[in-house]
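Right, I'll just put the structure down here and ask away after.
The other protein chains are all here in position, but one chain of the complex has been omitted.
Take a look at subunit A:
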Amino acid sequence: MTITEVPNVAGAIETLESHLHPQPSFDLADHPSPNGREEVWRFTPMRRIAPLLEERANEDREGDPAVAFTLNAPDGVEASTLNRGQAPRGTVLVPGDRPAALADLGCEDALYVRIPANTEVAEPIRLEIEGRDAGRRSNAVHVIVAEPNSKATIVYRHSGSTQQLENIEIDVRDGANLTFVSLQDWADDTLHAAEHTARVGRDATYRHVNVSFGGDVVRMHTNVYYDGPGGSAELFGLYFADAGQHIEHRLFVDHNAPHTKSNIDYRGALQGQDAHAVWIGDVVIRKVAEGIETYESNKNLVLSEGARADSVPNLEIETGEIAGAGHSSTTGRFDDEHLFYLTSRGIDPVEAKRLVVMGFFVDIIRRIGIPDVEERLVAEVERELAASVGAAK
């Protein structure tokens, strides 16, 4: 294959000669329209996602944007915009697929959120993203920089109907501590393709939490690489796929620096005819990445017939000098025996199912370690379960 220098990703990444990782590029010509047979597209319903592969501008109207963004940034956080090619835009994320290249091409002014060095922001930074129309396109690029030794939590909440492309590049500089939560609570007709890429600095701590409940097709890349030793990344995910929904999470952690850590833990529940969840977890351990530690896990809970979960963990190890590496993937069923046991104690069947799914999710929510975020997520899960499984009595 041809190796193209990507100027903005400063030589940090040696090219991976792997079909799993197409060469990143800002040039749309490098990302021809996929036909669905490519390894990275083979799980995706191509016909349904087709509108996201077309080159289209933001379909905003006078006083009526395709998607309304409301940023709520506490004191100490700076927000502005960046044009195409204006640093730090493009320093961390180089589009890895066609939707990401289209998002960049279609977004003139990226949102730029800067958390200044040594600043601790107690209140979460919140961004409400509300789609207005299932037929209209929105191309979004967001640049988040957590400067050295800063600490903050960012919570995104996606809702409504739209066709959204979204690139989020996150620079977690040396010693910074950033938690990024992305809630996909879209209406049933939304198409969403996203690439969230983080560069984790020396001794920095990064947490990414994906919560995907809504949407017709949701396809999210979550990528991490490192900018020095000692960085730690935790990637948590929860998802609930209802009948007809396609929810796809693709994780990629590139251990390109020694003594870095990563932990991926995704859990999903599926219910209904043609509910489809896809989880791909790729972890690469480079030759230089000695002493690293990584673990990835995906658990699916299938609540009914007709639902399908695809789960593929990949671990590519180029050095044997590591502290630990492993992966696991399990798919369990909530079956008649579980239901019988719980209902035989007087618990009605809806409550029994809710109890099991809630337990399955809360287990992971409790590991986030930020009480405010945990409480909100528990409430979101309860709301989703009331809608999809049935309300608690």
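Simple rule for what comes next: a contact is a pair of C-beta atoms (placed from the backbone, for glycine too) under 8 Å apart; a residue touches a chain by one contact, two chains touch by 3 or more; residues count from 1.
One rule holds for everything that comes next: contacts and distances are computed from a predicted model.
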Identity of the absent chain, which is to be given by its UniProt protein name, from "Copper resistance protein B", "Fe-S cluster assembly ATPase SufC", "Spermidine/putrescine transport system permease protein PotB" or "Purine-binding chemotaxis protein CheW": "Fe-S cluster assembly ATPase SufC"
Residue, one of A:I154, A:A257, A:V356 or A:L385, that touches the chain absent here: A:V356
Residues in subunit A touching the chain absent from view: 332, 336-338, 340-349, 351-352, 355-356, 358-363
